[in-house]
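Every protein chain except one is present and positioned as in the full complex.
Then we have chain A:
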Amino acid sequence: MDKRYMALGTSMLVLKLLKEQSMYGYQIIRILEQQSQNVFQLQEGTLYPILHTLEQQGAVTSYHQTAENGRSRKYYAITSHGQKMLDEKSKEWKVYQTAVNQVMGGVLFE
């Protein structure tokens, strides 16, 4: 898949998950795996540049919280700007998806 659409897809999925609830990085990975039935298995470390970039763009905000086991976790929460970004990304994704469907289903390759 085009790298641009890969990045678009991942950040869109992350925003979509954060829309439901605030999460820390590992939690996002786990839920992505569960909800996609292990189709989305990222190189886990690559999630953090995406999260940090979204934070710099003002799409998510973060806070620290200590877990019961004493481990400090950085939670991410979507912002109103992030909600707007998600809507835009979803539209962009639909255009891409429609274009792919039209090519795959409606054009014959010789």
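Here is the rule we use: contacts are C-beta pairs under 8 Å (C-beta built on N, C-alpha and C of every residue); 3 or more make two chains touch, one makes a residue touch a chain; residues count from 1.
As a working rule, contacts and distances are computed from a predicted model.
UniProt lists the omitted chain of the complex under the protein name "Cell division protein FtsW" (options: "Spermidine/putrescine transport system permease protein", "Cell division protein FtsW", "ABC transporter ATP-binding protein" or "YciI family protein"). Interface residues of chain A facing the missing partner chain: 20-22, 24-26, 29, 43-46, 48-49, 52-53, 55-58, 61-65, 71-75, 77-81.
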